[in-house]
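One protein chain omitted, others in place.
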Amino acid sequence: MIPFKSLLTFSNLVPLLAIIIVLGGIKRSGRQPLWAEAYRRLGRNRAAIFSLAVIGIYCCIAVLDSITWKSNTLAQPESVITHLFHAMHVKSERTYSAPFAKMTTGEPHPHPLKGWHVLGTDGSGNDVLLQTLRGCRTSIIIGGFTSLLITPVAVLLGMLAGYFGHRVDDIIQYLYTTLGSVPGILLNIAFLLVLGPGLVNLCFALGITSWVDLCRLVRGETLKHRDREYVRAARALGVRDLRILVNHILPNILPVVIITVTLNFSSLVLSETILSYLGIGVPAGTGSWGNMIDAARLELARDPIIWWNLTAASTALFILVLALNVFSDALRDAVDPRLRSS
Amino acid sequence: MNPPLLQVNGLKTYFNTPAGLSKAVDGVSFSLQPGETMAIVGESGSGKSITALSIMQLVPEPAGYIESGTISFDGQDLLDLTWEQMRSIRGRQISMIFQEPMTSLNPVFTIGYQIREAMLTHDKFKGESATSRARSLLERVGMPSPNKVLRQYPHELSGGMRQRVMIAIALANEPRLLLADEPTTALDVTIQAQILTLLRDLQRDTGMSMLLITHDLGIVSQVADKVAVMYAGQIVEQSPTNTLLSNPLHPYTQGLIASLPSRSRRGQELYTLEGVVPPPTRWPAGCRFHDRCSKRLQICDSQMPLATKYDDTRSVSCHLYPAQEMAGNQERLK
Partner (left out) sequence: MIGYLIRRLLYSIPILVGVCFLTFVLFYMTASPGEIARRNLSAKNPTAQQIKDWEHQHGYDKPKWKQFLDTTEGLFLLRLGRSDSVKGERVMTRIKESWFPSFEIAVLSFGAAITINLSLALVVAYFRGTYLDIYGTSLCVFMMSVTYLVYIIGGQFVFGRLLKLTPVAGFLPGWESLRFAFLPVVVAVISGMGASVRQFRTFMLDEMNQDYVRTARAKGVSEPQVLFKHVLKNAAIPVLTTSVQAIPGLFLGSILLESFFNIPGLGNYLVDAINSQDFAVVRAMVFIGALVTIVGYILTDISYALVDKRVRLE
C-alpha cells in the first residue's frame, strides 16, 4: 500500500540521520568515565527517566510527522500522522466543534458532524488532536536545529576569545556585547524580515540572539582552563595551540556546554509561541502550538467559549517543556554534582 | 578528683554518603578536667574535626548525625538539650576555633561587627562595653592596630590575622571550654608559634579547658597536659603528654613518634608509617590498624581490641596489652 520508492526522499532521510547521530553520540560518550558515571546516576533518577521517555515520545511523533509520501487519496505528500488520521476517517468539519460533540458550535444553525473528534475541531474544522500532534515537529525542530546551529559557533568563538585573549578576545567580545545590547525580540523580528518567513529561517533568527550567552560562558570556562597546570605544561612542551584547544580544553568544557544547551532547549521551544503572537512565527500550514494559542485570544471571548484549542496546545507545550526542564536539571546534577541545586 | 568539665562517652557520628555509611567517629570516649588541655592527634581523616563538631552539635546536616553516645558538659548531657538550649551554650560556655580561617569569617560584615555579635548574642556585654571589649580582645590576641581592624573586612586581613580574629571571637564570652581545631595549620611557622603561645597564655589567665586538635606532635609537647591519639574514628591511646612521647604503647603511636625527626636519632633514616588511613566507609574488620601494623598478632584481623587501662593515667586499645593482665580495669567501648 505504501509506495516505498516515494519514501526515499532527501527530506525523509534527514530525521533518520539526526536520530542516528544523536544515539551514536550518546553511545560513544558512554565510553568516557565522566559520562558513563553521569548516565549511571541519571539511570537511578526516576523523574529523569520518566521525562526522557516523554521527550522520546514527542521526538517519535516529530519523526513520524517528518516522513512523508504521496498517495492516491491525498493530493500532496503527507506525513505518517496525516495518513493515519486519514485512514481512521477523521474528516474536516465546517467549523468549531467541542470534544466528542455531535454538532458544530458557534454557528446560528449547528450542523451535525461528519466524524468524531476527541479534542474537537478548530475554526476551519480541522481536528485539534491532529493539529496538536503536528506541533511536536515544529517545536522539536526549533529547539534542536537552533541548538545545533548555535553550539558550534558559540563554542568556537568563545574558545578563541578565551584562549588567545588580546585582539581576538576584544573583537569577539565586542561582537556579542553589541548584539546583546539590542533587545532580543527586535533582532528576531528584523532577521525574520530579512530572511523571510519559514521554519528554518525562524531557527536562524532565534540563533542570532541565543548564541551570545553560550559564547560568554564558553569564554569564561576557557579562561579558567587556560591557566590550569595541564594547559601550561602542554604549552611548555610546545604543543600547538589548535591541539591544546581541541584535545585539552574542549573535553573539559564540553559538560558545561551540553548542560547549558539542554537547559536552553526549553526556552527556545517556549519562544516559538511568543513569535507567533507577534505574527512572525511559523507560516500557516505548518503545525504550531504558538499559532493555536494565539488564536485562543479571540476564541476565549466567544460565546460559547472555545477552550479546547487553547487547552490542547498549551498542555502539549507544557508537558514537553516540563519534561525538558526536569531532564536538563537531572542531567546537570548527574554530570556535575557540585552544581547540584540543593 | 574533681568532676570532669567534659565527659564524652561512646560517641558515634556517622555520615550518609553516596558511597555508603561513613563512620567518621566510631566510639570515642574521653574526659577533660577544668583548666586542663587535652590534645587530639591523628592523621588526616581520622575524625578529629568531627569529634569537636559533635560536641558543638554542628555536624554538617543533613548527611551527618550523632548515632549514639553521651556528651556531658558540667554534668549535663548536651545531646538531651533542645536546639535553643544548645544555642545558649555555644559561644558562651563552649567556643570553637575552626580549621579554615580563610573562609570562616563572613565576608560582608566588619571584623568589629563579627566580634561584637558574639557578645551581643549572649547579652553578656552590651553596647559601648562590647565595642571596647572587642578592641581589647584584638589587643589581647596580638593584633596590630586593633582600632583599624575593627572597621576592616575579612578580605583585608591575612590568614594569620584572620585566625587571631577567630580566636578573639571564640574568647569573647570567656568560655569554659575552647575547642581549637588545628588553629595553626594554615599559618607559617613563626606565626604558629605565636598563636600557640597566645593560646597557652590565654588559658592560664582565664582558667578554661581546651581541646586542641592537631596532627603535629611537636605542638602537643608544647601545650597539652594529656593526649588522645585517634585512628580511623577511634581513640587508640590516651596518656599524659610526657609519658606518651617518651613511652608510647600503641604501635600506631610508636610509629608516629618514630617518624618525628629528633636529635637523638640524628643521622639515621626517618621512620615512615606504611600505607594510608582507609576510607571511613570501609573500615577494616578487627583492629583498624592491623594491616599497617608491624607487630600484628593472629587475633588482630578478626577481633577489635577494647580500650584498656594500662595504668592509672594511661589507656590503650591494642591486643598487645591484653585486658586479662589488668583484670578489673577493663572498660568496654560501645
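Which chain is which? They are A and B, in the order written, and residues in each are numbered from 1.
Simple rule for what comes next: contacts are C-beta pairs under 8 Å (C-beta built on N, C-alpha and C of every residue); 3 or more make two chains touch, one makes a residue touch a chain.
Quick caveat, the model's predicted, so the values are computed rather than measured.
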Visible partners of the omitted chain are A, B
Determine which one of A:V182, A:V200, A:A233 or A:V246 touches the chain that has been left out.
A:V182
Answer key for B:T17, B:S31, B:T70 or B:T121 versus the chain not shown reads B:T121
Option touching the unshown chain, where A:A18, A:I293, A:A312 or A:A334 are the choices:
A:I293
Where A:F191, A:F204, A:F265 or A:W308 are the choices, the one touching the absent chain is A:F191
Contact residue for the chain not shown (choose from A:L42, A:L64, A:L310 or A:A334)
A:L310
List every residue of subunit B that touches the chain not included in the displayed model.
56, 58, 62, 83-84, 87-92, 95-96, 98, 100, 103-109, 117-118, 121-122, 153, 155, 166, 169
Residues from subunit A at the interface with the omitted partner, ascending:
174, 177-183, 185-186, 189-191, 193-194, 266, 270, 273-274, 276-278, 290, 293-294, 296-297, 300-301, 310, 314, 317-318, 321-322, 325-326, 329, 341-342
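The working rule: only the chains that are shown with their structure count from here on.
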For subunit A and subunit B, let me know how many angstrom lie between their CA-based centres, rounded off.
56
